[in-house]
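Excluded from the complex is one protein chain; the other protein chains are retained at their positions.
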Amino acid sequence: MSVTPLNRNQIAWRAAQDLKEGQYVNLGLGMPVLCANYAPADQEIMFHSENGIVGVGPVATSEQEDSDFVDAGSQFITLNSGASLSDSTHAFAMIRGGHIDVTLLGGFEVNPEGDLANWDAMVPNKGPLVGGAMDLASGAKSVRVVMAHSNRDGTPRLVEKCRYPETGFGCVNRVYTGLAVVDITPDGFVAVEVLDGLSREELQAQTGAPLFFADDCGVLTTPDL
Amino acid sequence: MSVTPLNRNQIAWRAAQDLKEGQYVNLGLGMPVLCANYAPADQEIMFHSENGIVGVGPVATSEQEDSDFVDAGSQFITLNSGASLSDSTHAFAMIRGGHIDVTLLGGFEVNPEGDLANWDAMVPNKGPLVGGAMDLASGAKSVRVVMAHSNRDGTPRLVEKCRYPETGFGCVNRVYTGLAVVDITPDGFVAVEVLDGLSREELQAQTGAPLFFADDCGVLTTPDL
Amino acid sequence: MIDKRVANVEEALAGITDGASIMLCGFGGTGTPFVLTTALGKISARNLTLVSNSVRHTEDCAPSLFEDKRVAKVIVSAARSRGREPTTSERQLEDGTLQLELVPQGTFAERMRAAGAGIPAFYTPTALGTKLTEGKEVREFNGRQYVLETALGADFAFIGADRADRWGNVSFRGTQENFGPSMAMGSCIAIIEAKHVTDEPIPPREVDIPGIFVQRVLQVPTES
Partner (left out) sequence: MIDKRVANVEEALAGITDGASIMLCGFGGTGTPFVLTTALGKISARNLTLVSNSVRHTEDCAPSLFEDKRVAKVIVSAARSRGREPTTSERQLEDGTLQLELVPQGTFAERMRAAGAGIPAFYTPTALGTKLTEGKEVREFNGRQYVLETALGADFAFIGADRADRWGNVSFRGTQENFGPSMAMGSCIAIIEAKHVTDEPIPPREVDIPGIFVQRVLQVPTES
């Protein structure tokens, strides 16, 4: 490839730019939680954590650390103004009941129908972990995936058919990768932004299913992060 | 009849004597709520109200009245020590989930199978009211009915078959009336206490279905109230 | 800045049009949205479905809703007035111009929660075999029979409360809570009338309805 893909922080930054004032947003483990660091500062966004928080604030500094306050990733966190605390059952009622505007999830694979595989990489001798991924995939109003465009061995993560067990079907709306922003549409994968300097042919070569390009397909640029 | 039936307070008193330390008890509207006045003073009983209270205390005096604190009968009430407040959905989860030890309900009719009719007297031109009666009838561990033994016109309320629409089926365990305490058993109605001075024949004559008598059938006596 | 406060009752009721379904909170006068309900009586929307525990408080607050035949259906656990004389709503039930869905109170509450929690249907033992579940599916689990009940959602909910903040968080006093959380969850637009509305957030563990379930907050006089 002619260009260096975005790093994790840059992918998170790009995903965060699509978050809007007043939205209730759940961030999955891994890259998604980084998005909180890059949300537009002038917009009040309510971050939801499935262990019972609406209004998650920044990760606690060592002085702020209180072991009774953790988020879904078991990090010590602070709360933002306007936060509320509940039990997990209520937190999942928010998810399942369609009250979460956006979830950003990590992903292993997404296919052109918007099926997502992100919970079981079939690692031998390691137990499975599903957590809240399936609830979020089926419950949030908008499901967006942040992930590397390809695996380390070069195999694509935007695939014709998921090899890993699915988390949800027809649920993904948009994917942010190190190379592009790709929408899931009735036509399949449609790139809406392509990394600065990357040709469409190069992007297609990294993608495991036909890729279309939006009429107003833009250039994906981010700050250095 | 040779004797005067117990009055409402006396029926309530008798029903209250069967309540035990530590029980969670829901009292229906009307005669049942009077039972709270006569619960054994040395026993701590937790009265539940389906609008979200565990630990209902005495009715508020005019000085204690706070219009934000009402029970299921819309009376201004106080709370006892150890009380908790929740929403109605949670209060009914307590009922439906089998966490209420005893409910005392009013009744129009009970039959020998323990079916109860107590929610619709089919009064013309008046709307129906079911409230929480059906939830309590099917959810409480022990369903006990307090009611007059007969209607004003002399027709029995312990009947072979309910004429009014049923509240629940096979749910009643015991009935307290002005004339007797009657258990519902696989054999049908079994009197366990008969009002002092009332003959078994007289009691049977007031009862609309065969009445059996417990081997240790006792005498029903109460204080003057 | 998130700010769910509305300036007046007209803004609070914006968008309520013909055919709307509205949940009305309250039990024994606690949690009752007196101001919003009274205001509902004065707008023109017709063919309404009202979802409340009892018809009585609504009719007391806004008799014109029934007198002007603006209510098509009530979904309630109680449709009986206190007096001996039938009220307007009782006469309309009798003559069939007002539709009634009578629901046991616990099923009523659970169905609204279900609507808000993404549960389209659940099984319950309540009212099995009675007139109120006629025609409903019955199914056995672990040797006991249960009735299938479906979620009960609505377009709007009116909820009375003690405190609310600009994020829509709500905190109740005493027994105000009753159907509030489930109605807020189960409605598309939950409107809170609160005696105390603050810029300052309600402390996180004192919140009874998280603002995520609330769309509008109206401050009402503490006297009401």
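Per-chain numbering from 1; labels A, B and C assigned in written order.
Everything below uses one rule, namely that contacts are C-beta pairs under 8 Å (C-beta built on N, C-alpha and C of every residue); 3 or more make two chains touch, one makes a residue touch a chain.
Everything numeric here is computed off the predicted structure, so don't read it as measured data.
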item	value
Omitted chain's touching partners, listed by label	A, B, C
Per the touch definition above, residue among C:Gly83, C:Pro120 or C:Gly135 touching the missing chain	C:Pro120
Touching residue (missing chain; options B:Val59, B:Ala93 or B:Leu225)	B:Ala93
Residues of chain B in contact with the chain not shown	21-22, 24, 44, 46, 48, 54-55, 79, 81-86, 90, 92-100, 139
Touch list for chain C against the chain that is not drawn	110, 114, 117-125, 141-142, 144, 146, 150, 172-173, 205-206
Contacts of chain A with the absent chain, listed as residue ranges	49-53, 66-75, 85-89, 92-93, 95-96, 120, 124-135, 138-139, 165-169
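We adopt the following convention: only the chains that are shown with their structure count from here on.
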item	value
Most central chain, judged by mean C-alpha position against the global CA mean	C
Furthest chain, CA centroid comparison against chain A	B
Chain centre separation in whole Å, for chain C relative to chain A (CA means)	36
Per-residue multi-chain contacts in chain C, two or more chains	113
Contacts with 2+ other chains: residues of chain A	none
